[in-house]
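Here we show just some of the chains, and they stay where they sit in the whole.
Chain nomenclature is as follows: A, B and C, assigned in order of appearance, with residue numbering initiated at 1 for each chain independently.
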């Protein structure tokens, strides 16, 4: 992690310690989906034509043809789906594709341009391509789209921490930390009108790792979308999970070739492209981000809960 | 700007060139408000007590007393308001205060803690202070709260660019760029369910300047909230504005003391605290951020609009 | 309640029964704020002039003068505040005022028009009044503005229900219903990208009462903004609250004079204007809405939790 905030490292370290004592012997992680997106906007004379474009793309045969064109440009670009949104006579096409171990914005931009030209030249000559990006992607802006549909890697990690580890390592209780998570990360963020910000400080960890590993730090905006959930299990232990639908990372391209950054990637064991299984290095890095975020969440939430525990005890005694 | 993306610098430069030829001879800027926020969550036995706390704080006499306590901790902290939100028996108190030339998170955290203790010890002994942050701040998470209420510096910058500068420097037309801004930055972002993301790439510029000047890059989440507006004036020129309600920057504290970062601040002329008018350096830096974002918006939008112009012409000729 | 869904009445009735057995002997309710809003949009040549308007209105002396003009039109209209939002060279002015026992849209529209003319004629002759409503109100549309700032009556109601009442009347357990509320009303709504929709079916009750008492049913959109919270108390009982920041109701005007509707208002004891304390009838009606919503939430959530309880038991037995 690259940060000038020293206690961020120490704090995350404590969370990691708690997680290493989990019943799972660490952290479980799943990749729900993996695909970079680009959402151009095109325009027709009327909405009827927009709908014909949508029907065309939704047709499996046509989609197969579109994939062929889209994928022809790169060894790694693999079109997964095109989500078509229509506003009046404008159509927004959200292309989603696999991009190997690259974060993939350049790759998808080129392939999308090719696909648009194909659509225009071969099938919809009256289509006016307004812009390669119509903010339907959505890149580096807050949006419900990325929260609901995902962008880059959609990752969930979880673990179950024994109640005595909560007590001895995190210095709080399962009840305290679970209750605070509801008050702050669920209710508090809901009161503030947040979409996707149901966490304590995911952005701190995301930014630190992005800088350390050569990612595009501006993409922190959506990559730090995160919901932290804490629950008391039937046995009284702490179930914790972190859901991050839009982590945008790569292990090739961008700043990943710089010396210091490359060294960091090597330490994690994900430098460069994965030869056997393209995309696996980037996925591992995304899991790494989410796991470290979970450590950071545990530690900060524990600190806040412990403060409350202490002050609540004092208050209780004072009353007597 | 600190970035590995070289064309970001070149692109912003072009925008700056266009802005320097504006009718205003550059950029106009206003600071709508200036105040860092912290939003703790407290709890009572019932909502009636929450409301009594709200009534207490809303009372001018009590607020004056609260200010005295809050401000006593620092030469710079000056409490501006406390916005009280209530959810059941939980109250969220959004303290907003001036913080001189510091970004101010540490300053406001300490002062808020003091204010909470005062409220509890002197007036509401049954108040349970759950957490110093209840995500009502909102720090490093997307939220409508920051978009609507502002956080840090709320800045608007604007300029009017002659139509021939649009043509010669930006290589597009007023009609093209205005129309694209509506399709992409207003309609596109609205279609994607964005709150506060009505721009092309504000986060790129915010992140680059934050890294270069020692800011907390994780705060780009809300600092890059931005609405870009472009309009054709009655004379056919281009009115452009950028509205950024939550730029969080400081010229002291954080990473501002590091050599490279301090040098950058010196170049802008805002290193350290402003002795005569505390807070003015940080405000100038915020205006700088917004102005550079506007340059970046102009340049990228012009490039996208020019692409469209070219392809539209080709299409037009082809039909013949 | 006016509805064709018979079981809605029966269900709400069960919730009421549980609430009547609460420790409080019913429901506690508070009015956090009371004010109808109208948000016109005006335009200047540049953002600097917008800011001058904002500074003018924020000045206490000027605001007093503005109040005088605004209030002169009606016996009941009492201006509370004007929140100024600026986007480029457009300013959005959110007037908020007391409206006695009327819902108040007509009253505030007239008074706002008068205030705008005053501002233009006396102080800002270069101000271009684009529209009496700039959607900054926000009337009959979803918006974070109403969720965060409130509109009409902001009401919170709560109660604590003994655990045996939860068991005998609601046919579930405190743990089950509390847990379901978190999964569905907090996490589920957050996953769906909701702002203000953290409840099970508030809109059902709001609409039914609105139709029965002559309100504007189209305002259900924001009037049903609601967060339902359920918590287990230290004694193992059920704390429940319903937070509704934007209930728009009146006991005069609109459809309140129609025979059937007036009869309904009389039954509640709030028909017509309250002579001694203008506005109290409308506030009582708003509390009534929130309390009935809480009954409806309790009953539906209990039914869903009970289903789960049954199926979980079956599953548990089946495994053996």
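Just so we're on the same page, contacts are C-beta pairs under 8 Å (C-beta built on N, C-alpha and C of every residue); 3 or more make two chains touch, one makes a residue touch a chain.
Everything numeric in this text was worked out from a predicted model, so none of it was measured.
Novice: One sequence, 3 chains in place: how many copies belong to the entire complex?
Specialist: Copy number for the complete assembly, per this file: 4.
Simple rule for what comes next: only the chains that are shown with their structure count from here on.
Novice: With touch defined as above, tell me whether subunit B and subunit C contact each other through largely the same residue numbers, more than half shared, or through different ones.
Specialist: Homomeric contact, same residues on both sides for the most part.
Novice: Calculate how many whole Å lie between the centre of subunit A and the centre of subunit B, each centre taken as the average of the chain's C-alpha atoms.
Specialist: The separation of the two C-alpha centroids amounts to 23 Å.
Novice: What's the distance between the Cα centroids of subunit A and subunit C, rounded to whole Å?
Specialist: 34
Novice: Subunit B to subunit C: how many Å between their CA centres?
Specialist: 30
Novice: Identify all positions of subunit A at which a residue touches two or more other chains, and write them in rising order.
Specialist: Counting only residues that touch two or more other chains, subunit A contributes 144, 148, 187, 189-193, 195-196, 198.
Novice: Inside the complex, what are the residues of subunit C that reach subunit B?
Specialist: Going through subunit C, the ones touching subunit B are 24, 28, 30, 32, 46-48, 50-51, 54, 85-90, 144-145, 147-149, 156-158, 160, 193, 195, 227, 229, 231, 239, 241-243.
Novice: Along subunit A, where are the residues that touch subunit B in the complex?
Specialist: Touch residues, subunit A against subunit B: 4-5, 39, 41, 43, 85, 87, 90, 92, 120, 125, 128-146, 148, 180, 183-185, 187-204, 206-208, 211, 214, 216-221, 224-225, 254-255, 258, 304-305, 307-308, 311-312, 315, 319.
Novice: Looking at the complex, which residues from subunit C come into contact with subunit A?
Specialist: Residues in contact with subunit A: 144, 147-148, 182, 186-187, 189-193, 195-196, 198, 227, 229.
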